Structure formats: C-alpha cells, structure tokens
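Yeah, one chain of the complex is gone here, protein chain that is, but the others are all in their spots.
We just call them A and B in the order they show up, numbering each chain from 1.
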Amino acid sequence: MSDTLQRIREAPAVETPERMPDTGSRRRDPLSLLLIGPAVLFVLVFFVYPVASFISKAFTFPEWGTQNFAWLFSDSTAIDVLVRTLCVAGGVTLITLVLGYPYAYLMSVSGPRARAVLTLLVLLPFWTSLMVRTFAWVVILQDNGVLNSGLNSLGLPSAHLLRTTPGVLIGMCQVLMPFMVLPLSATMRTIDRRLIQAGQILGASPREAFWRIFVPLSLPGILAGTLMVFILSLGFYITPAILGSPKQELLPNALYTQISELLQWGHGAALAIALLLTAGVVLALSMAVSKKFGARISDASRLEL
Amino acid sequence: MSDKLALAPASIGLQRLTKQYGSTAAVRDVDLDIRAGEFMTFLGPSGSGKTTTLNMIAGFVEPTNGDVLVDGRSVRAVPTHKRGMGMVFQGYTLFPHLSVGDNVGFPLKQRGIAKKKRRQLVQEALGTVELDGFEDRSPRELSGGQQQRVSLARAIVYRPPVLLMDEPLGALDKRLRDALQEEIRAIHRQIGTTFIYVTHDQEEALSLSDRIAVYKDGRIEQVGTPSDLYDRPATLFVARFLGESTLLRGEVDASDLSALRIGSRRIPVTNPNKVSGAAIAMIRPERLRLLPPGDATGALEVRVLNEIYLGHVRKLAISLPDGTTGVVRESPGLTSTLAPGDSARLAWDAADAVVLPTE
Partner (left out) sequence: MTRRWPLWVVVGVIAAWLVAPTLVVVPLSFTGARSLSFPPQEWSLRWYENFFENGKWLASLLNSLQLALIVSVAATVLGTLAAYGLSRHRVRGAGATNALLLAPMLVPSVVFGVGTYALFLKLHLVGTFAGFAAAHTALAIPFVMIPVSSALVTFDSTMERAARVCGAGTAATFWSVTLPAIAPGVLAGAMFAFVTSFDEVVVSIFLSSPYLETLPVRMFNSLEREVDPTLAAAATLIICFTTALIAIGLTASSRRSRVR
C-alpha cells in the first residue's frame, strides 16, 4: 500500500499551472533587494560584525593560536562552569517539562474560555519586564523574604535560597515556563481524541492509553519545548547574576567576569564559542531526532479508524 | 463626460506570443488579431494557457518570446500600471479598507482627477452597473454579485480602451451568473470598449462573444464567431468542447470530399476543412432526426438506448452501427414516438454533418 502512496506522491502534475509565480521576472528583482537591503545591512553591521569580531578573539587574543581552548579544557573553574551550566539548563528543562506537561494538557482539553484564561496566565510573566520578575524573586527568596516568613509562621526553619544555585533554578523555571507550555499545548491540540478512545475500546485502561498513545503523540511538542527551554537557559545572564552565587557562576556570567574583571577577552570568547556550539549541537540533534520520529508520528496520528 | 477619459477602443495584436516556465510551455506561438470594440473570449480547459495570455496582455507576466501590440504599437516594455487597461478578477479583489466609492474612484485618484469630477464619474460608473447610491457602503457588506459589479465599475470608470476579464463569474451561482452575463453584454453594447474575456464555460462563451478563441495546450485551436465554432468546428477538440455531438467514423476519398464511407455505406457530409483519409463526421444533437425503421438509403440504422426528459426537450441516446453511442435532441413538434429498445433510422441534412480529422 505504501508504494502506491509513494507513486501517487511522486507523480508529476499533469496540468501546467496557470497562476505560477513569474520566477523569471528580471524587472522587479532590484526592488526586492532595495527593500531587504537596509535591514540586512543594519543587522550585518550592528550584529554580525560585533559578534564575529568578538568570537574571533578566541583565536587571536592575546596572540594567534588555540591557547584559549587549551585553557578552557584544562582550567578547573572553566570546566566547572561548563558542567554546571549544562546541569542547570538540564534541570530547568526537566522541571519545566514536568510542571508544564499537565498545564499544557489541561489547556488542550479545556473549552475555549478556560483555555484563553490559562494562556493569558502563562503569557503574563512574558510581558512583565525580566528585571521586575527577577527582583520579585529576590524579595521572595531573601533570608527575610516572603518564603521564609511563610515557612517561619508555619514553624519551619528558614531556607537560604538567595545567592544559591537552587535559587537560580527556581527563578529560571518561572521565566521559561511559557516556552515549554506553548509548544506543548499547540501539539497536544492536534492529537485526535478518537485515537485514545480507540485504545480504550481495544482494552487499554485510561492510564495505559495516556502513556502509550497520548504521550508518544505529543513527542513533537516535547521536543520543541525542550529545545527552546534548554537553549534559552544556556544563555541566561540576569537571573544567575542576581539570584546566583558568585562562586558558582554559569557560562554567561563567567563570560562577563573574564571580560570585565579579568580583561581576558580570549577566554571570554572561547566561553562564547562553547556556548554557541552547545546550542548548535543541541539544535542539530533535535532536528535529526524530530526528522526520524516526526514522520512516523504524523503518519500514525492520521490513522483512519 | 470628460474627453480626457473617453478613449477610443483599441485593437490588440498578439504576435508569436510564448511563455515558458522551465521546460513547460504555458503558451506557445499564439498569433491573434483582436479588433477594436469586439468582445473576444478565450475559451479552454484549465491549464490551456488562456489566463497566462491574459496576464501577458495585462503586463503581469513577461513573455518569453513574441509581442503584445496595442493599436499596432508594442507594449512589451510598458509596465502594467502605465498600460491603462481595465481588469476584473475572479475573486473580486476589492480593497477592503476603502468604501465602494473610494474603490471605484481609486484609478481616477491615481490619474490625478479632481475630487468633484471623481465623484461624478464614480456615480456614472455605479449607475452603469446598477448600484446607484452604494458609494458609502463597505465591500464587506455586499453580496458576491454586488462585489463583482463594483469590481466592474472600477474597471470601466476611466473608460479604458481595453477591458480584461479573468473568469469573473466563476465564483457565483448559476442564476446570478446568467443575470450578470446579460449585464456584461449590455455594458459592452453601451460603452463599446474592446472586451477580452477568459472562461472555461462554453455556454458563457457562446452567449457573450463576438468571436471565440479556443485554447488547447497553450495554442489556439480555432478562432471564429460562436456559430462558426459550433456549426463548423475545425477539430474534434473544438467540437467536443463547445457542445454535445454524435460522431460517425469512416473514410473520405480524396476524389469525393462530400461523402463519408462507413463500411459499405456512403453518407452525405459537408467538408469545409477539406479533410481526406480517415475522418469523423460530427453532427449536433438538434440536427439529427429519428425516423421509424424503413428505407435506409442516406440514413443509418440505429437503436434507441435511453431517453432523458429535460422538460422542453427529450434527449435520446442511440447506439450506432459501429457500437458507439450518439445523442439526439428532439424538441416538441418533432417528437417521435420512439422509446428505448426500438430500432430507428437516423437522418440529417448533409450541410449539418461536418467532417473533422481524427486525432
């Protein structure tokens, strides 16, 4: 059956498309360049050039060579920073996934009004300035802050969370939740409910149906959300700077320290390259995974029952 | 009426017009002379090149080869907005953010016509399409038929020398289409501009046009008046596209072009295309007569297969001696008493049987 489908998919169109776009028109091309040009020029000059020239310092500061990378892989602080950043990013991704999944699930099964409310709640932090949110966490997590007042009034001991890595985790999770919830709920809404019903008729309990039918079908959303949250959390500067400990820096903060306090541009640039490369590798991996699994999943969810 | 705007209708010449998209030719070597003031229709199935030709006349698409002439002058180098033609599209394409009056007045504004004059011309144009008083309405409030009429008003308000219409009635239901067809014909008589109309509906083409150009695979198969094409098609494709027919296959001897040999019989035909060899005689259903069985000289023995009652006529499907099926239309007054299963004789006038080449 599948090669019939293949043959149909590959059959050339019989009729000449009458309304095909005029790809050969030479008259209008200069205009398109004129329209796109300014923006491209602007981005090249004020974004690409600064970033590129900074990154190149990894190979040129203080002199040509790979000494900065040697430092990166041998210096224990640098390695700690790298490992810690990956762990925090991984932790944030995991926590937002665990918390975000039920939230997104409820969004996808609710009526339009409830869904609108839930969407608004998830987007609200989005619109509030990052500084405001981070400041709010300072107020909550500080030693005489909201959290501890609450804990103390319940007779529990104070938690020291400000200027610690767990504190950073808490702050980052709240900020990054929308980036996990939105892709998840978008994918969940495309899952055909009848597939779950079919599973139940075939003998699966609601719990089994959920884990063995629904969750695998939500995989594209999980991949998208995980990817976004992980990559974004690699680059977080403000939240770790304010809520974190100076002795337990994350990559972006270490970058800043190297540049502004130690004037080690080369080291900073090497860290930047590490950051960009990690993000790039994760992106490539997830694209490969989604290509492999995505095709199978979208075929499966279009099952005619 | 402003003299600046009342432009005389223009003639359009298409010379060896060709458009290639990669390796496929959408339009090949089209040569056509459209006379000033005539209503010309491009008729053909989708993908046959008629809309692409129209787009080249309008200037949206650049020809790969060949030229478009307006009143004898080439317009290949002239951009669309300077060609001064009018156009009506299939999807109405009214500007949603402008009122009806502003929509119709848009081309006048582009030409720098003063506000007072604009208002007058818009009023006239809306009057022509029978939408008086609609100036302040929003396009969103109008029905499909009304939107199309506004679109037409916008196309004629500046009295273009040529009016292009790309399947304008395609999105409307049959009743509305028939009503608007009459209006379009009336407007053509009234303003006298050259109309170039694109459609795939042969009834529309037959009822509206002065002449029809039938398109097939990027070329024009035949150009002629509606009756030319209907009664004297040049090819089987044109014959089939313009209506139903009964086809008799046989041979024409070069020595006697007015007879078709089917087996041992000779049947009288007319042969304007001077076809010889293997050929087909085409007869329209309303030109065939069914007679009760009898002397079959000059006629064919057939059997009635089926009848379809259409109210004012009866259509009968008949089986021909070679096994193929034919169609006969009987109008009241000439109704025979034949029924399905009966044998009969099929007769016609020689002038109504047109010889076509086989494909």
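The working rule: a residue touches a chain if its C-beta (ideal position, glycine included) is under 8 Å from a C-beta of that chain, and two chains touch if they have at least 3 such contacts.
What you see is a predicted model; the values in this text were computed from it and never measured.
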| message | Tell me which of A:V81, A:I140, A:V168 or A:M188 is the one touching the absent chain. | response | A:I140
| For the full complex, which residue in B:F106, B:Y197, B:F241 or B:W348 touches the chain that was left out? | B:F106
| request: Touching the absent chain in the whole complex: find that residue among B:T18, B:T64 or B:T80. | output: B:T80
| said: Touching residues of chain A against the unshown chain: what are they? | reply: 21-23, 25, 28-29, 31-36, 38-40, 42-44, 46-55, 57, 99, 102-103, 105-106, 109, 118, 121-122, 124-125, 127-140, 142, 144-146, 149, 174, 177, 231, 234-235, 237-238, 241-242, 252, 255-256, 259, 265, 268, 272, 275-276, 279
| In chain B, positions touching the absent partner | 58-60, 79-87, 89, 91, 93, 95-97, 106-107, 110-111, 140, 154-155, 158, 164
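Convention: only the chains that are shown with their structure count from here on.
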| message | Centroid from C-alpha atoms only, then distance chain A to chain B, rounded to Å. What do you get? | response | 58
